[in-house]
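The complex is shown incomplete by one protein chain, all other protein chains being positioned as in the whole.
Every chain is named by a letter (A, B and C) in the order it is written, and numbering of its residues begins at 1.
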Amino acid sequence: MAEVVTTQLEVRWGECDPAGIVYHPAYIDWFSVARMHFLRENGLPYMEAFHAAGIVLVVLEVTCKYRKVLKAEDTIRVEARLAERTRTRMALRYAVFGQDGELCAAGRTEHAFVDMNSNRACNLERKAPDLWQRMAELPLSDDRGADGPGRRG
Amino acid sequence: MAEVVTTQLEVRWGECDPAGIVYHPAYIDWFSVARMHFLRENGLPYMEAFHAAGIVLVVLEVTCKYRKVLKAEDTIRVEARLAERTRTRMALRYAVFGQDGELCAAGRTEHAFVDMNSNRACNLERKAPDLWQRMAELPLSDDRGADGPGRRG
Amino acid sequence: MAEVVTTQLEVRWGECDPAGIVYHPAYIDWFSVARMHFLRENGLPYMEAFHAAGIVLVVLEVTCKYRKVLKAEDTIRVEARLAERTRTRMALRYAVFGQDGELCAAGRTEHAFVDMNSNRACNLERKAPDLWQRMAELPLSDDRGADGPGRRG
Partner (left out) sequence: MAEVVTTQLEVRWGECDPAGIVYHPAYIDWFSVARMHFLRENGLPYMEAFHAAGIVLVVLEVTCKYRKVLKAEDTIRVEARLAERTRTRMALRYAVFGQDGELCAAGRTEHAFVDMNSNRACNLERKAPDLWQRMAELPLSDDRGADGPGRRG
């Protein structure tokens, strides 16, 4: 299993704003793409592994720090890591790199495991033991953020 | 019941592209907003009237002609009209007007009535007679497009 | 001048995802809409006040905490407040309320004042003294965030 899963994307014209740079919510969308790749690469495709088990990943919190602007047609690389995992929630963190390998943004998303039927937060181990088993095996990165210990304090 | 339903919107920064004008797919999104208003104003809120009856409106075709660019923070007006209606499909057309009342774009969408369970096109009168009854009462505009016969001719 | 500027929006179909709820990056887009309203209501329309003075507001950081899901056609209210202001940057915070007045999300954005020509962060007082003068008069809210001690407590 992979601790880091990397997604390569090309910045779309429609993701940029009148300032000529990527509109900042687009990064949050890229995090979703990267998150689904991370899960799929690690044997847990979202629709099959979570939805089929009656689990929705509900976003609790999103953070993104922007360091360098990106433009249309730039080729970027988004790294995703599992930053936190409990029986009720998980967090991933992401780093976005530009064409020359420079860090352009870093972010983090936190998710609750929600029971699709009751629409309530649930304990994944109890609700879907097999899925939890596989989740529990995923390699965990420390949660200092891509921009290092100094940033999140 | 209203033959024309008008939706007022304000162009968002994120709907504009690096050329400083509205990114053209945004108009298609506005058509959706205007369509849902049209249905709701005419007593057929999409979720309650269609979804609850097991019907999805699947888009078959979209057309949009662009005449004048729009920019962030522009106040616009989108008019929606029912252009066509049969037991298996319907079409709406739309006109987008700028702050000074000038026509900025005109479009049309065509939709099939699809049975949510079978995932197949269906006859609305047979599948949901009450809904069809109300659909049948909706005032119909002629389908020449907002810009009239002189434009395409 | 207004310490709080409220923007009313209606959730769009296209802002929702296959889970039937608002796709989380949409909130960040709403923050932009609310921020531009906040500035305009306080006499500082973005294009005229900032762009015309050669200043771009570059986003440095975005945070959003999600508390309650929202759905298509929900009417929401987004409150924006100025949370921080120095000669080189500013921060706003936002609260998103649902139809029954319940807090659905709370967030914060931080922005640098960037010189459009040099493309570098700048001191607003030096670069655009008139604009700074008006910025300096904007009422400032404390920056505990909507989920700060008084609110979630």
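Rule of thumb we're sticking to: contacts are C-beta pairs under 8 Å (C-beta built on N, C-alpha and C of every residue); 3 or more make two chains touch, one makes a residue touch a chain.
Predicted, not measured: the structure shown is a model, and the values here were computed from it.
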item	value
Sole contact to the chain not displayed, among B:Ala2, B:Leu44, B:Val62 or B:Ala121	B:Val62
Residue, one of A:Val33, A:Leu60, A:Ala91 or A:Met116, that touches the chain absent here	A:Val33
Option touching the unshown chain, where A:Tyr27, A:Tyr46 or A:Phe113 are the choices	A:Tyr46
Residue ranges of subunit B at the interface with the undisplayed chain	19, 24-26, 28-29, 32, 56, 58-66, 69
Residues of subunit C in contact with the chain not shown	13-14, 16-18, 20, 23, 25, 71-72
Absent chain, residues of subunit A that touch it	10, 12-14, 29, 32-33, 36, 40, 45-47, 72-73
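Keep in mind that, in the parts below, only the chains that are shown with their structure count from here on.
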item	value
Shared interface numbering between subunit C and subunit B [over half = same, under half = different]	same
Approximate Å spacing (C-alpha centroids) for the pair subunit A, subunit C	24
Separation of mean Cα positions, subunit C and subunit B [Å, integer]	31
Multi-partner residues of subunit B (at least 2 other chains)	13-14, 72
